[in-house]
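One protein chain is absent from this view; the other protein chains keep their places.
Chain nomenclature is as follows: A, B, C, D and E, assigned in order of appearance, with residue numbering initiated at 1 for each chain independently.
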Amino acid sequence: MTTALAATEIAAKLEAALPGSVVESNGNTVVVKDVQLFRAASYLKTTAGLDFNYLNYLTATDYQTHFELIYDLISIEHNHHIILKTRLTDREKATVASVVSLWRGADFQEREIYDLFGINFPEHPNLKRIFLWDGFQGYPLRKDFKH
Amino acid sequence: MTIGLEHYLVLSAILFSIGLYGALAKHNAIVILMSIEIMLSAVNIALIAFSRFIVPAELTGQIFALFAMAVAAAETAVGLAIIISIYRNKETIDANKIDLMKW
Amino acid sequence: MSILGRNVLPLTVHASVLAPDWPWGFWSHMIIFVVIVMAFVILMAMGFIWFERRVISRYQIRIGPNRIGPFGLLQPVADVIKILIKEDIVPLNVDKIIHLLAPAVAIIPAIMVFAVIPFSNGASLVDLNIGILYIVAISSISIVGQVMAGWGSNNKYALISAMRVIAQVVSYEIPLALSIIGVVLFAGTLSMNGIVQQQSIPFILLQPLGFIIYFLASLAEVNRTPFDLLEAEGEIVAGYNIEYSGFKFALFYLTEYTEAIAISTIITTLYLAGWKGPFLPPVLWFLIKVFAVFTLIIWVRATLPRLRIDQVMGFAWKFLLPLAFINLLITGVQVVAWPDLSQWVIVAVNIVLSAVLIVAFSRMFRTKGDKVEA
Amino acid sequence: MALKTETFILNAGPQHPSTHGVFRMRLTLDGEVIQDVEPVFGYLHRGIEKLAEGLTYPQDIVFTDRLDYLASMTNNQAYVVAVEKLAGIQAPERAEYLRVIMAELMRISSHLMAVGFLLNDLGAFLTPLLYMYREREKILDLFDMVCGQRLTYNYMRIGGVSQDIPEEFIPALKKYIDSLPGFINEYEQLLATNEIVLIRTKNVGILTKESAINYSAAGPVLRGSGVKWDIRKADPYSVYERFKFEVPVGSVGDIYDRYRVRIEEMHQSIAIIRQAMEQLPQGEIQAKIPKVLRPPKGEAYGHIEGPKGELGFYLVSDGSTNPYRLHVRPPSLINLTALKELLVGVKIADAMAIFGSIDICVGEVDR
Amino acid sequence: MGQVIAFWVFAVAIIGAALGVVLLKNVFRAAVLLVACFFGVAGIFILLSADFLAAMQILIYIGAISILVILAIMLTREVAFGSPSNKFQIPAFIIAALFCTGVIWAILNTQWQISSVAPGATTTSGLGVKLFSKDGFILPVEILPTVLLATILGAIVLVKDRKK
Partner (left out) sequence: MKLKSYGEGIAKGMLVTMKNAIRDPITTQYPEKRLNISRRSRGNQLVWNKTACISCSMCARACPVNCITMVTSRDENKKLQMDKMDVDTGVCISCGLCVEACPQKCLFMSRDYEKAVYSRKKLKLTKEDILMTDSSKPSGYYSPENETKLPKQTLLIDGKKWDK
C-alpha cells in the first residue's frame, strides 16, 4: 500500500531546509510558496529517506481566486507519496518554475497546463501549445473561458 | 544497303566525340564521369566491330572489350568515391572549383 | 497454342533461320508470340494476385476475396477496372517526364524476362544461348524504373525508398549471380532449356546451398517480405509508388507480381527441373512447380516481419556473399575433380555441406555474447 | 557510408500506417537516421476535461469510454474509483469482483492489440495482428454479452456496475480462459524465437531504469525497464489483495522486454480472472447512492493500473452535482515523453517499432 | 534488311541519348538518358554478334554503373546546380568536332581487310576458351581481380568517414 506521508512532518523538514516556504500542510498535502516551489521540489527529490524520484502527475485547478498546481510525488523504492501544491494568485501573469530538469516526465504535462490554463513555465525547454493550435485565443480550462 | 565496318566505326567516332565534348565542357563532375563512360562505350563498339569484321573467329576484340568493361566499372566506383569524398569536404561537385592543386 | 508445343521458335540471335511458312516470315511469328507471351504474363499476374490474396487470407484465418465471380476469381479484373477509372494524379513540381516514364521502364524488363523461360521442352519465345545471363541482365533494369519513380515523385518517402532500392538490389545481385553460376557449372550451358534438359535430378538436390541463396537473394531482388523495405508500409508508407495512382500505379503493381512470377519460374527452371516430370504434360508440370514456389513465397510473407535496412545489407554482404563464394568453390571442385562421380554422392555431400555451412555461418553471423547486430 | 548529407524533415503522420491514429511525428532525418523528433498532438483533442465540468458525475462515465477506446472498461473503473473515493462510497463485493474480471479481460485485450500492432509495425504482414484480433473478438463477445456494446462499454457505475452478468457469462468466460493460454503460447512460438523479431527488437529502444522513472513512465514501459511498480501491488485498490499474481519485469528495457512484459501480464491476468471466478460472491451489484450525487467539497485522486500504465482521475468537488475539475492522468501521453530520448539516433524502421512498443492510444493522448 | 533497320534505330537512339547526356541541364534526366544510351550500345553489340558482351553491357553498365551514378546524384543533391557548361564550351566543341572529322576521314580512307568468315553462333564458350586457356588471356584475367580488389579497397578508403 502506498503510504501517504504525514504532511506535517514533511512540512517541518521543508521549513527547516527552506525557511518560510511552507504555506500550510494537512493530510498528505503540503502547500508551498510558488517562488520556493522548485527548491522545495528538488529538496524532496534529493533528500535521503524521502527520494521522491517519480512525479506521478502534475495538474492545475482554477479556483477563480487563484490557480492551484498539484504535484503528486512518489518514491518508488519507499513506496510512499506526498502531494505538493502551490498557489498562484496572479491570473494574468501566472508563472511558476518548471520542474522538467528534476522530472523530465513533467515535460508534456507542463505544456498541457500552459496550453489549457495559461500558466507559464519559463525554464521549460519547449513551451508551446500542445493540444490546441498556435494562435488559439484563451485558455479553455480557466473558469472564465468563454467559448 | 548493308551495314559494314565503317558504319560502326563512324558511330563509334561520333559517340566518342560527344563524350569528349561532355568531358571537356562540363562543370558537374558527375556529368564528366558520365561522359567518360560514353567514351568508353564508344571504344567498346569499335573494338567489337573490329573483332566482328576483321577477325571473327578470334574474338580478341571482344575480350578487350570485356576487360574495358571491367576496368570501366572499377573506374566508376573510384570516380564516384572521389566525387563523394570531394563533395563531403568541399560541398560542391563543380569541377572548376576543385582547384586545390592548381597554382 | 503452339507455344506449348515443341520448338515452335528455334530463334537464336542470328535470326536468319526462321519458320518461313507464315506470311512475312520472322516478323509475324515474333509479333504473334510476343503478344501471346505478354497476354499470358498479364493473365498469370492477375491470377497470382488472386491466388496470393486467397492463400494469404487462409494463413490469416480469413476467407479472402470471394464475392466477384466464382471463388472471387474476377476480383483482379474488378480491381483493374476500378484502378483504371481512378483519377490520374501528377503531383506538383515533379519531373514530369521521369514520373510518367518510370512505370514503363519498370514493367518492360519484368515482362522481357519471360522471353527465355521454357514453358515446355523448347517452348520459349527465344532459346537464347545466354539465357540465364540475359535474365540476370534484363532484370537489373527494372530498378531503374523504381529509382525513377522514387526520384520523379517529389516526395520524401519515395526518395528514401529509391535510396533503399539502390542499396538493396545492387547488393543482392551479387550473391544472386554467384549462386546461378553453380547451376551453370553443373549444367554446362547458359541456355534455360539446356539447363532443364541437363537436370536428370533437380538441381535443388545438387545445389541445396545455391538454392537457398538464390531464393533469399531473389526475394530481396523483387522486394518481398522479409526484404520488402522499399515499400515498407509501416515506415515509408508505400515507398516509391506513393504518388502514383490509376493506370501508372496498376503498372507498378503488375511489375511487382510479374517479377514475383518471374523468380518463381526461374527457380522452377534452374532448381526444380522446369517442365520435367512424369505422367502429366510438361506445361502442367511447369505451372504446378511455379505455383508451389509462389506458395512458398506467400507463406514466407504471411509469417515473417521485415528486416531493417542495415540488417538487410549485412545479411547480403556478411552471410549470403561468403556462402555464395564457398558454394561456387565447392561446385567448381566437384565439377572439375570428379566429373564422373555418381550424382547421388554429390547430392549427399552437398546437403551435408550446406547444413554445416549454414550452421557455421549463423554462428558467425550471430555476434559475441548477447549483443545482436546484423 | 557516413556521408555529409543535408538533414531533412519528414512528417510521419497525422495519417501514417504506424502512428496508430491521428498523431504526427516531425522527424528530422539524416538519411535514414533520426536526428530530432517532435511529437505533435491534438488532432483528436475533444476537451473531455472541460466537457466533464458541465456534466454530472454519472454522465462523465460515458466520456471516460472515449479516452482509451481500446480499454474502456479500465477507464470506467478508474473514474468510478476516483468518484467513490471522493464521495466515500463503498461498492458491494460482487461488483468489485465483476470490475476486476472486466478490467483484467480488458487488459488482455489491450495487450493483445499492443503486441499485434507492434508486430505489424515490425513488418509482419497483418498475420499476427489478425491472430490477436481473433482472441480480442472473443473478449468483445463477452463484453457485448454483459453490457451490450463492443467498444464503449459504459458498464461501471458509481458504487457498482450497471447490470449483473447474465447466467451464460461465467461458462463462456471459463471456456475462453481455458483456451487462451494455448493461443498465447502459439503466438509465442510464432514470434518469440523468430530471429528477425529478435534482431529487430533486442537492444533496440533501450529505456534505462533511471530514465524510465525520471520520465514518469508507467505500466509495461516502466516494468519493461526493470522497475517493479504495479498499482495493483503497490497501492491495491478494489479486491486485488485477495489474488495471487506476479508482476513481470524486464531487465534491459528494450522493445523485446516491453513485449515480454505484456505477454507475461496476459498470463497473470488469466490467473487473476481464474481466482476471481472462483471467489465471485453472490449479492448486490450496486451500493445505495443518492439519486443525485453531490460529493462533499474536497478533492480526490483515484488510480488503477490500466493496461497502458497508471490511469488516474483527479477530481475536485465544490459540493455540486458536477465535478469542479476533472483531470486525467493519461499514461499514453506521459509514456510518450520518453519518445524523444528513445528515437534520436535510430533508423526510421526502429522508430516505428519503438513507437509501437510504447503502445499509445491517441484518444487518451489528446483527450 | 532487319539488321539495317535495327542498326539505324540503335545508332540514332545512342547518338540522341548521348547528346542528351552532355547537353541536358537536369542531371537526373541525363543519367536516365545514359541508361538509354547504354541500352542502345547493348543492341549494337547484338548486331555485332557479341551476345555475351551485350548481356554484360546491360549487367555492368546499366545494372551497376548507371545505378551508382544515380545514387551519387541523389547523395550529392546537386540537381539544383544542374549541369552547366564551363567557359571551354566552344573550344571543347571545336576540339570534339575536329577529332570527329579527323577520325571519320581516317575511317573512310582506310582499306579495311574485312574477313569473310561468318562469326560463330555463340561467343560465350569461345570467350571462355580464349580467356582461360594456357595460350589465351589467363594473365590479364588474373590481373583483373587484383585491380578490382584494389579499386574496392580504394573506394572504401576514399569514402570512409575519417572522423571516427
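A few points about this structure:
Everything below uses one rule, namely that a residue touches a chain if its C-beta (ideal position, glycine included) is under 8 Å from a C-beta of that chain, and two chains touch if they have at least 3 such contacts.
Keep in mind that what you see is a predicted model, and the values were worked out from it rather than measured.
Taking every chain of the complex into account, the absent chain touches C, D.
Although one chain is not drawn, the whole complex shows that of D:Thr19, D:Asn75, D:Ser110 or D:Asn194 it is D:Asn194 that touches it. Although one chain is not drawn, the whole complex shows that of D:Thr7, D:Thr28 or D:Gln163 it is D:Gln163 that touches it. Only one residue from C:Phe40, C:Tyr59, C:Phe247 or C:Phe291 touches the chain missing from this view: C:Tyr59.
Listed by residue number, the positions of chain D touching the unshown chain are 55, 58-60, 62-63, 65, 127, 131, 134, 137-138, 141-142, 144-149, 152, 154, 162-163, 166, 168, 172, 175-176, 179, 186-187, 189-198, 202. Mapped onto chain C, the footprint of the missing chain covers residues 57-63, 299-300, 302-304, 358-359, 362-363, 365-366, 370, 372.
We adopt the following convention: only the chains that are shown with their structure count from here on.
Graph distance from chain B to chain C, where chains that touch are one step apart, equals 2.
Setting chain D aside while the other chains stay in place, the touching chains form these groups: A | B, C, E.
The leading chain pair by number of C-beta pairs in contact is B-E.
Comparing mean CA positions across the assembly, the chain most remote from chain E is A. Comparing each chain's Cα centroid with the centroid of every protein Cα atom identifies chain C as the most central. Averaging Cα coordinates per chain places chain A and chain B 71 Å apart. Computed centre separation for the pair chain C/chain E is 27 angstrom, with centres defined by C-alpha atoms.
Note: centroid distance chain B to chain D, computed from Cα atoms, is 63 Å.
Each of the following residues of chain C touches two or more other chains: 163. Per the touch definition, chain E reaches chain C in the complex via residues 2, 26, 28-29, 32, 35, 39, 46, 49, 51-52, 55-56, 58-59, 62-64, 66-68, 70-71, 74, 121-122, 124.
Those residues of chain A whose C-beta lies close enough to touch chain D in the complex are 1-2, 53-57, 59, 61-62, 70, 72, 76, 79, 83, 103-109, 112, 116, 126, 129-133, 140-141, 145. The part of chain C that touches chain E in the complex is made up of residues 12-15, 26, 95, 97-98, 101, 128-130, 133-134, 136-138, 140-141, 143-144, 147-148, 151, 159, 162-163, 166, 169-170, 173, 190.
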